[in-house]
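First the structure, then my questions, so here it is.
For this view, one protein chain was removed and the others were kept in their places.
Order of writing sets the chain letters: A and B. Residues in each chain are counted from 1.
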Amino acid sequence: MKFLKLTSLFATTAMVGILVAAGGATPVAAQGKTLIIGAVFTPESLDGDINLPGTQNTVVQTYEGITRYGRKKNAQGEEILDSAVIEPHLAESWTTSADGKLVTFKLRRGVKGPSGNEMNADDWVWSWDKSFAQKRTGNFIARVSNVTTSGGGVEKVDDYTVNFHLDGPSSILLKALTLYTPSIYDSKITKDQATAEDPFATKWILKNTAGFGPYHMSELKPGEQAVFTENPNYFGKKPFFDRVVFRMVPSGASRLTLLRAGQIHIAENMTAQQLNELKKDKNVTVRVFPGRSVAAVRMNSKIKPFDDVRVRQAFNFATNKQTIIDTVFLGEGEPARSFVADFIDGGLMGSEPYPYDPVKAKALLADAGYPNGLDVELNYSDINAWEEPMAIQLQNILKESGINVTPKRITGSDMRARSHIKVQDIPFFTYEDGPIVLDAVYAAYLIAHGTGGVSNRTNLSVPRINELIDLARVELDPDKARSMMDELQKIWVEEAPWILTTFTPVGEAYSPKLKGFVSYPDNHERWSDLRLEE
Amino acid sequence: MTTFENFRAEAEPPEYSVGRRMIGLARRSGTATIGLAVVVVFGVVALIAPLIIPYDPVAIFTDRLLQPPSATHWFGTDGNGMDVFSRVLYAARYAFGVAVPAVTISVLIGVPLGLLTGYRGGMFDEVTVRFMDSLRVFPLIVLALAVVAATGQSLLNVILIIGILDSPVFVRLVRAEVLQLRSSTFVEAAVATGNPVRRILFVHLLLNSTKGAMAQVAVRAAWAVRIMATLAFFGVGIEAPTPEWGSMIRQGAEYMATGQWWVGVFPGVALILLVLGFNMMGDGLQDLFDPRRRAEKR
Partner (left out) sequence: MNVSRFLVRRLLLVVPLLVFITFFTFMLTRLGGGDAAALISGPNSTAAELDMIRAELGLDEPLLTQFWIYISSAVQGDLGVSWVNKRPVLTDLIERLPITLELLFWGVGLGALIGIPVGLRAARDHNQRFDQVVRFFSLLGFSIPTYFLGLVMILVFFYFLGWSPPAMGRISLMITPPPAVTNSYLIDGLIAARWEVVQSAFSQLILPVIAMAIIAAAPIIKQTRAIAMDVLSSEYVRTSEASGLSRRVIQSIVARNSMTPIITFIGTELTALIGTASVLEFIFAWGGMGQYGLQAIIQGDFSAVQGYVLALALFSVIVFVVIDLVVVLIEPRADMSA
């Protein structure tokens, strides 16, 4: 017995000793040119057309667009994107036909992937054919830009020339081509991975990268981390970081502590509260940008009681937007006026459409046949940190107008599945998505279109809105397009498919030594822009 | 007295007044008494919570999010602006509200089943015992989580599932006692004198074999409270913004790293105290009712 006791005593002392000695973090800077990111998820898919958690954050680093936005300096001397300027990127130049229905691209030469293969027209055609076949995000982007999706939309002319056939002139196409999807794949590699049942190698693409961007994925351990290494043959400027570790740290609190301790360079997805806390810390840089997606609480126009527009408007009047901003977003942001953010050209101007007015709310409800208020279930999930606090605050606020809200949590995947455009069976739920292209028409097609709007999710279908969107998509005159957008946004606001709260502010927290951040519309920084400065 | 009457007397518990029994209990087991006291305090709090809490547990104070403990909010406020103190106290109702029905279900299923299998024996016994033994290969926490997640998350489900999953303990306990007693003389005598089987079971066996089970009730209650909080911590079974210690710890976990420790620590301490109280009760009672231990005073 004594022996056992002695051993345990020794073991404990030794452990405490080593704990003290080994504790404490080695600061990140001492370790070479590896960028470490504390992420919420390892990418569940590397296919830009299958957007799962972690996909966008990583795919934008390995697959670049045919075009890209220009850059300029803002008032603080920082580099920002200039959405008015479109530069060639994977393309070298392009010409548009007189009727606007044919755009001919000349490919840039010498664009090589890590394997040494040079990009050519076959790659472009294969990649777009893949997106057409999958009929998902890439296909949507093609449609919204008027590219023919029924076959032959993208056609090889010769090894370095490609024709894009459009159904009508498009003001959006060049902007849409800045996107990461349809991704341009190294088709020599992907064709090798294709099988009879899987002609576009989607299974392989899901878990591997084969692009021409500055990084490629060298290792994937799902649930743990993904490692990206620089493309040695990249045609653009050589990035500072030759290695990026995209590490999964599911708890926001852990990401925060890791950032503070200097163990990671970037912490993804911090809540408003955490960002607030981090602002006080000199070891951390926090930047908050106005958001481009509404933290919306959506109402399904086909399910009772929300099939009555008066009820939907009543819910809007019953919500005190400022209180929500103060409690859920800690005072950051303004009440939203439409689904298009202010800073996007074409957003609706004017005053708040539904100021807080419980009296009016009750009156509208009584009109609609609910003089004694009503009971509803609000579904929320864990996809966004604001969803649960939003549900709780709404419950508290709406009861002033006689509306009894019961919050009910569902899984993130349930939420995505049931709000999908083919299903759309949730009556009342929280959801956030917004345009990754800074264009009002794009946003309108995405969100408000009755048949094409993949982010519609609430069965909204107003013929005049659909009509206006379809007209605006082919309207090249900016003034005419602007007045169409104004009209359709006004109608949309009247229809009130959402409780228009506010745009979720986008917060980034990173090490103060990290420089070179340029903000992108998809809210993901590009690793190739970043560098470390002591 | 006749032999038979002697046996009968043996079978009935001695008639002491409740007060004397309590004092006897307290003297013989300090642990059980302290445990009982803690549980009673929590029970009282649970009953009168709506009367004594300073604020409505789901009232939101939009101007006072995440305030540290102060004179106006003794345990501070949480991320939604709700008073932590009121919520911690009110959550005691959910603790008892789940533990009591759950343990009752376990007892109602387990004790009769244990009596039957112990007395009947044979195939029925074999099958039941094997079945229960098979369930032991699953860790209770994981099983509870998986089943509740699969069957839909309502409070009723949670209570039922905890109750059902915990019943094997009682079955085993009662069965073991019954097996021991079955061959004891007084039962033989009872049978010999022509008592109907049912009477034997429910009068003689029930009284004698359930002493051990009674001690277990407290321990199972401790488990029920713990498991419910664990389920809530993983977001299963309890809906926001219901005040429940497990889901409060869930919210508190995120805030611990930013230094707002009060959101998670206070509900955690309350949970530990109540579970400890039940455990102490159970431990003390087990000590009392285990004849081997009792004979042990050295």
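Throughout what follows, a contact is a pair of C-beta atoms (placed from the backbone, for glycine too) under 8 Å apart; a residue touches a chain by one contact, two chains touch by 3 or more.
Just so it is clear, the structure is predicted and the values come from calculations on it, not from any experiment.
For the options A:Asn163, A:Ser251, A:Ser461 or A:Ser483, the residue in contact with the chain missing from this view is A:Ser251. Contact with the chain not shown here comes from a single listed residue; of A:Val103, A:Ile264 or A:Val437, that residue is A:Ile264.
The chain that is not drawn here is touched, among residues A:Asn74, A:Ser93, A:Ser115 or A:Ser413, by A:Ser413.
By the touch definition given at the top, chain A reaches the unshown chain through residues 1, 4-5, 7-8, 11-12, 15, 18-20, 22-26, 28, 31, 34, 36, 38, 44-45, 52, 206-207, 222-224, 245, 247-251, 254, 257-258, 261, 263-264, 411-414, 416-418. Contact residues of chain B toward the unshown chain are 31, 130-131, 134, 136-143, 145-147, 149-152, 222, 226, 229-230, 233-236, 246, 249, 252-253, 256-257, 259, 261, 264-265, 268, 271-272, 275-276, 279-280, 283, 292-293, 295-298.
Simple rule for what comes next: only the chains that are shown with their structure count from here on.
In whole angstrom, the spacing between the mean C-alpha positions of chain A and chain B is 48. Interface of chain A with chain B (complex): residues 251-254, 256-257, 271, 273-274, 277, 323, 326-327, 330, 382, 388-389, 391-393, 395-396, 406-409. Across the complex, chain A is touched by residues 58-60, 62-63, 65-66, 79-81, 153, 235, 239-241, 253-259 of chain B.
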